[in-house]
Structure formats: structure tokens, C-alpha cells
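I have a structure I would like to understand better, so I am pasting it below and will then ask my questions one at a time.
Let's look at chain A:
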Amino acid sequence: MKRVIEVEELTRVEGHGRVEVVIDGEEIKDVNMAIFEGPRFFEAFIETVHYEKVPDIMRRICAICTASHSLASIRAIEKAFNVKVTEQTSLLRDLLIHGEMIESHALHVFMLALPDYLGFPDAVRMASKYPKEVKAALRLKQAGNMVHNIVSGREVHGMNERVGGFSTVPSEQDLKQIKMVMAATKPTAELAVDLFAKLETPKFAESDNVLMALDPGDKFGFMGDYVLVSDGTRHPVENYQALTNERTVKYSHAKFSSYKGSSFMVGALPRVLLNKDKLEGTAAALYDEHKDLLTQNNTLTNNLAQAIELVHSVDRCIEDIDALLSNGLKNEGLVEIEVKANRGTAAVEAPRGILYHDYTFDGEGCIVKCNVITPTAQNAANMEKDYRAAAKRLISEPDEKLVNASNLSLEPTTHAYPARCT
Partner candidate 1 sequence: MEEGGKAALSKIAPKELVLSPAKIVKSENMTEIEKHLELEFQDKDYAKGFVYKPGQFVEVSVMGVGEAPISICAARKNPDILELCVRRVGRVTNAIHRLKVGDLLWIRGPYGNGFPMEKMEGSNLLLVGGGLGIAPLRGVLQHALMNREKYGEILVLYGIRCYTAMLFRDEFLHLFYEGDKQNVKFYLSYEDSSDKACYELACERSDRCMSGVVTKLFQLMKISAEDTYAVICGPPIMYKFVVKELLQRNFSPKQIYMTLERRMKCGVGKCGHCIIGSGSNIKYVCKDGPVFTYWDALNTKGMI
Partner candidate 2 sequence: MAKPKLGIFSLTGCGGDQLMILNMENELLDLLSYFEIKDFQEGSSYHEDVELDIALVEGSVSTETDLKRLKEIREKSKTLIALGDCAIGGCVQAMRNGQMSMAERMKKVYGVEEDYYDVLEPKGLSAHVKVDLEIPGCPIEKTEIFRAITSLLHGDLPETIDYPVCVECKLNGYPCVLVEKGMPCLGPLTTAGCDARCPGLGLDCIGCRGPIPDEANAAAELDVLLEKGYDEKYIINRLRFFGGNFEDIQKLTKKISERRNKTEGNE
């Protein structure tokens, strides 16, 4: 008997996706995960645009990781033109990306993933039973947004971070306020770790995972020029094409990636597992406490990894601000830029994983060629693999609950990875 389990529209994800599992008797015939978010062709229309405005367009690829796109774009341009930014700029950028991580993870962990486990369709309805927790989560999310607002100019598609620096330096007072709010909401981040450590993580989506994450240098972080792979190799980001091997599939608008012929995973879990030694303070302690729960092959433990990153990012925001304040804020303006015909590639860890921007410019500083590889494209094949594993479990252990609500197994799988970034 042929059966099709289909989730028409994945919800509580950014963007549109659909999963279709075709089962014939005991056998899984086909698993298709389609991202049918309409394609927007950024790589095509950005051609001829002057570098200065490129990040302004490219950050609009995705709202939830707008700062990641922005910074990947800016860093690719700076690499092409050999721009060195000041320490203050680096610190502000670091602050921004941690802010984004907080905003995005808080949204994701509490509002998108948690309702699955507690049996609610959404956080608003969850709030009727857990008002305190939901409000605390919103405040944590707001703390992340506050960083966006102050450093970048607004919550989504900010504009203040530029090629060569920041247009306007935030005021001391504003930074102090972020610091205060971060300190106040840290317990909520810790609560996230606690919650996901206590929740029983289903094992139905377990299968081999290849992991990839950026090498952040000495400290756990989200920017770097090398990619670490769980097979022990390390590659410069410029080699991203060999790492990702994008291909087009007919049923999905997102491209699918593979590494040495296999699917791979990017995101919080790969980051935490590949860079665990670089975690510090509370985050390091929490990692040690729960490290047995974080298993490379169970994608669903990604939520716990996100929670640990939340704690880390809250601490790092405070640290960055302390460094900024002790150096004294200066109105530095933007670094002078000399354009030349050249190519630049950069990667940033977006909340969902590695994000590559690769540009080639002409002598006037206008784009000749552009390539962007998003975490979703990299994860898409891996998600299919997980869905396949989940579906298999579904057939072999016909748990009533699982069968009745086919969603139940597919949803957490989805929310382990929040899709998006086509």
C-alpha cells in the first residue's frame, strides 16, 4: 500500500516549505523537502550595483539573519578591496552578530521549537499556560533586538554597519543600557538550556551527520576565515564551492548542497561540537554539564546547542561592550577605500549556520559576479535525510501517537533547523 505523508506547509519557520514522504509498504520511496519560497534572484539583479550599496540589498535576503548577511557581504567586499577596519569596528560587529544570535535563537528556541514539545500550536497560545516564561522569552528576544536597533539602526535590515566601519557610533549611554538588559535577561538564556536539557529529545531522526562550522579563532564566535569539518579537515572559506557543491532540484527553489557526496549539517550543533573547547564561562560550564545530551547524530539536539549559544552570546555582548567602553568610543568615520577589479569571499555564522558571500568587482567597484550560499541550502539535503530517518522510525515503531500526528515527528525536525534563506 502506498502512503504519502505530507506536511503541506511547514509552519513556525521563516519561509515556506513542504515535506513529502512517500511510503510503499515498509519501504520509503521518496522524501522531498521543498522550499517553495519564491526565488528572488539576488545574484542576478545585484550585477552592476556599486559596492557601497551591495550590503544594503543583500541583507534583504533574509530578515531573521539580516545582520549576518550584512556582515558577510561587507566582509567579502572588504576582502576584495583589502580593507582593514579598526578594533572598535570589529568589536561593534561582534556585538551585532551576538545580538542577532540572541534575537534569533530566543525566537527560535522559545517561540518556534518549544511549542512542539509542550503541545501548543504557537507561543501566543502557550502564553495562556506559561505567561511568565513566554514574557521572559520575549524580553530576551527584545534584548537581542535592542542590539540591532542601537548598533545597526533597526531590528530588521539595519543600515548603520557599512563597508569600512559604522556610519554613526552608538552612544555610551545606549551601550550601557544594552549591558544592563543583557545582565538582567541572562537567567532566561540559562532557563532555555535547562528546559531543553530536561525535555526528552526524541531519537526518531537519528542518523549520520557530517558537521561543518567556521573556525572562530581563539574564542567561540561567529566569524572566521576557515571552515572546520567533522572529518577533521580545515579549509579556507574561499574553497567554499568544493565544500558545498550546490545543485538545483526541480521540486525546490532552494539549492541542495553536498560535501564529498554526502549531506552535511551547519548550525548551532556543529558550531558547539566543533568549537566546544573555545566556550568560556557559564556557557562552557553548561556545555560540560549537558555534553552527553548533545549528540552529533541527533539533529534534534540542535535546540539545546542553540540554548548554550544564547548564554554565550549574552556574555559576549557584555564583554564586547566593556571593551568598547574602556577603549572609549570614537567617531572614526569610515575607512578610505580604494576600489580595484578583484574578488572577495567571506563567511559568517548566521544563526542557522555558515553563510557565504562571494563577489567579483570591476575596476569601478561595481559587481560583475555574485554568489551566495545560505545555510538552508546547505542543510536542505540533510533535512531530507532526517525526514527519511524519522519516517523510517514511524513505520518500524508504529507508535500510535506518532502515526496519528505525522506532523509530530516532522515538526520538531523542522524546528531543529528553521528553514529560510533561499
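If you want to know what made the cut, all candidates are chains of the complex that A comes from, given by their letters.
Following the convention adopted for this analysis, a residue touches a chain if its C-beta (ideal position, glycine included) is under 8 Å from a C-beta of that chain, and two chains touch if they have at least 3 such contacts; residues count from 1.
Note that the coordinates shown come from a computational prediction; the quantities given were computed from them, not determined experimentally.
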Interface partner of chain A in the complex, by touch - 1 or 2: 2
Residues on chain A engaged by candidate 2 in the complex (per definition of touch): 9, 11-16, 36-45, 48-50, 53, 56-57, 60-64, 66, 107, 111, 115, 121-125, 127, 134-135, 138-139, 141-142, 145, 153-157, 159-160, 162, 167-168, 248, 250, 253, 255, 407, 411, 420
